[in-house]
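Left out: one protein chain. Kept in place: all the others.
Just so it is clear, A and B label the chains in written order, and each chain counts residues from 1 on its own.
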Amino acid sequence: MFGIIVGLWPSVAISWRDLIEFFTYNGIATSVLSTLFVSLTAPLVALYISFMVYSQYRFNPRWQALEKRLAPLLSLPHLAVALGLVYLFSSGGLLWSSLWGIFGATAPQWLGLPHKSLVTLLLAMSIKEVPFFLLIFSALGRQLPIKSWLLQGRALGYREITSWWLLVFPVLLKHSRLALLAAMAYTLSVLDIALLVGPNIPELYAVVLYNWQTGFTVDEQALAFVGNLVLIVMLSILIAGIYTHEWWAVRNLRHHAIRRTSLKIIRVSRLFSHWLGLFSLLTLSILITFLIWSLGWNNQQNMLSTTPIDWSFGLWRDEWFFMRGPLLNSLYIALVSSIVGVLTTLLALELQRQAKRYLPDYIWLMAILLPQLSMVYGWQISHTALNGSYHTGWVVISHLPFTFAYSYLVLRGPFQSLDRHYELVAASFGCSYWQQFWKVRLMLLRPAMLSALAIAFSVSVAQYIPTLMIGAGRVSTITTEAVAIASGNEQSITAVYMLVQASLPFVAFFVASVVSQRLRGSFDVSHQ
Amino acid sequence: MLASLMPLAHGQETQRDNAANMTASPQWQKILSDARGETVYFYAWGGSKPVNDYLRWAAKEIASRYKVRLRHVKVADISEAVSRLKAESGKQSAIDLLWINGENFSFLKQQELLLGNLWSSIPNSAMLAVQALSLQNDFGVPIDGFEVPWGVGQFNMIANPNIFNLNIAGKVNDSKITPTIILKAAQQYPNRISYPRPPEFHGTTFLKQLLVGLSHNDKRLFEYATPEAQAKLLPLLWDYLDQLHPLIWQQGRAFPSSNTEQLSLLQQNKLDMAVSFNPNQLIKEQQEKRLPPSAQRFHFAQGAITNSHNLAIPKGAQSPAGAKVVINFLLSEDAQKQKLNGSWGDPTVITPLLDPASTLPSQQELHSSWQQVIEEQWQQKYGA
Partner (left out) sequence: MFRINNCQISIENGCIELPDICLDSGELLVLTGPSGMGKSTFLHWLLGDSPKHAKVSGEITLNMKPLNSVKIEQRRIGLLMQDVHLFPHLTVLDNICFALPANLKNENGKKLSKNQRRDTALALLKEINLDYVAQHYVEQLSGGERSRVGLVRALANKPEALLMDEPFAALDPNTCMQVSLWAFSQLQSRGVPSIMVSHDINNIPPQAQHIDLADFYRSL
């Protein structure tokens, strides 16, 4: 807490001149607006797509396949998805040039994604967030009697798909607020993807802010402070956006429900019944791209030409020796910090339940919401002031706020919407309060807890700034290595590290999806 | 010819002797023995595999020769290390050694966070080629012994050969290019030229080179950027860019974020040129088969802006002796040779290895005040 204040507090005096300089910085308005636009739109697009997919697949035999296939894309770093998309689909990208190449022609320039633009960023972020929302829905759906709502809807003469929108969507939307907020906060402040595929005339806000934060002149420090404040204001605009959208969507749906007019979005929904195939294809092509990069393939070697491509495992062989240590560190840190994060979340939720008072969500999600660089800088100051050693334990502690926040956002919905009658029944059988908690509540929450664990685990694996700033290079993880290496844009080695980095969360998500399919939570009604 | 080489050869021997004398001195022997068993945490950009490989090699050598453990702490941006030093504010530091130059050095020096007298306490710094290369200043800031040059960057461009091989005003001579040639090339091949977005350091240097070329090496560029000089010289650059931008990649509505991104766009054949500070980058990329054999290196006709990248020790370093031993090794002939000839190809900074043939003619760095002026006005004109 102290660290946050230290980190965000201006290190220099702020004057009017700095404010004026901030607001007259060329392109700042466009930067702020386009950043707000992407941050608001990408998560919402992802949410809608996820809901349409969820409604098409939930009570469909393919649901379990879908849950398992989410793991690879969930675990690939955002940057990898962006890299893969641009490589495959940009103008002059692999897809178009090989399609045209078959006919011996060159693909037209206008075809494909622009290399750096708002659209590309929007697309990359939306695609990457879809599996995240599906995971959230899956955790939530187990606690909600969706099946009986749909049944009631049908009894009232609505088609199933209409019932999904009219009855299920408003509830899921309400319970997804935190996930939306997290996705928005992430998009708002993400740096590496913004640099790679975001527009840079003008630059996105996160990039502008980063340049100030890492500039050390007095002027830049002042601008960075103002910039942090503006970032927080932008966040509150996004929060307002979440509520406004929810209000608007629910009102609209209610109108439809009352007037029984047909919903246009239903027609779009249908498109997503083939999503699994497309999605698997996309994931697969990104993975294959990275795999062939890592084996040394590059554009100088033409797939269609007669000269053999010299595939080589050399890079893997060379780097493996150096990756083992960081990989184990990542594993250990992520295991401890995700487990502790989930336990603390349960504690926080239980204490609030007992007090019958829920604190505002943004307090719990603070770690995701505040500007990370400045916040962690504050921790670093406190850490050095305490003469803290550069021990793995400290790194685990620095990951906790993040693993906690993410597991809180996954678990809060299921925890609160758990049908309390189960505990009431258990009480009538003579179970004490804690017996009810252990034997009923926790047991019913197991699938959601697994999702929370997997997400917290992957969040911990992905931490670069806290690990570097608190671990001080004594504790190197696969991510500190991967992020540093990715900054050099060297295709093949970046691919090696990103694949290895993705492997840890992949295992976590995969195990979680397999195990949770064997567990039964409330309303875990399989396709009968 | 022979006569002109004589003093160099003579100087070379003296420098070697000086280094050897210092190495034998009790002070250095004490440092060597202090350093035994120490671990040196070296904060350095980790985005380049050749550099990482080189440091792995160095770590192995240092461990076996001096019993010092060198740990490369890979960072995505060295400002992360600078911000740590700021947070520690001179107290005990987690950093023993760092790889910096430019603004970061200037900030750390001014905040008095760096250990001084490095040149006088590290034997091999006696071999630094101070006469042949400008190693006394780092972007206009006197080094004063607070950092030690490690390697040299010379601004050059890597390009597909056909793009600049235009027959304008005679043949392109010795791979030398001028702003005019770039403009003509852009007209002939629209969408294929770009440069990293300033204030990225390579992008800013590209602008500086253009400005030098457009103003025909105006001497005011090497003095403080007075308002008059700005009013006189900068319009040359902006008029030029006004013509160039509509013809470049994405019509100047987007730029690569860094030189490395530009290089990867060149590798993917989405651009026809990239900029680099490593004069040997082209050869190394070709050896790795990442660029076609036909690709060529170009530099600006007035010469390549040349500056050093350097090693510094924080004041609060916990293994200063070890750090000095590492620097001394990295300046040794073995290490400098490996750096030049290995996969990195970074030019040497010590006299014994200096080879005038492999270096580009150098162009003096602009006065440091121009940097901010150029970046700010560029942002104002093209940044949005």
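Convention: contacts are C-beta pairs under 8 Å (C-beta built on N, C-alpha and C of every residue); 3 or more make two chains touch, one makes a residue touch a chain.
Values in this document were obtained by computation on a predicted structure and should not be read as measured data.
The undisplayed chain touches these shown chains across the complete complex, A.
The omitted chain makes contact with just one of the residues A:14, A:171, A:443 or A:507: A:443. Among A:219, A:246 or A:419, the one in contact with the hidden chain is A:419.
Among the residues A:263, A:385 or A:519, only A:519 touches the chain that is left out of the figure. Within the complete assembly, residues 419, 421-422, 424-433, 439-440, 443-444, 446, 519-526, 528 of subunit A touch the chain that is not shown.
One rule holds in what follows: only the chains that are shown with their structure count from here on.
Of all residues in subunit A, only 25-27, 30-31, 87, 90, 92, 109, 114-117, 195-196, 199-203, 211, 214-217, 298-301, 322, 377, 380-381, 384, 387, 390, 464-465, 468-469, 472-474, 476, 480-481, 483-491, 493 touch subunit B in the complex they form.
For subunit B in complex with subunit A, the residues that touch the partner chain are 41, 43, 45-49, 52, 56, 71, 73-77, 79-80, 82-84, 86-88, 91-92, 94-95, 103-104, 107, 191, 197, 199, 250, 252-255, 257-258, 260-261, 263-265, 267-270, 289-292, 379-380, 382-384.
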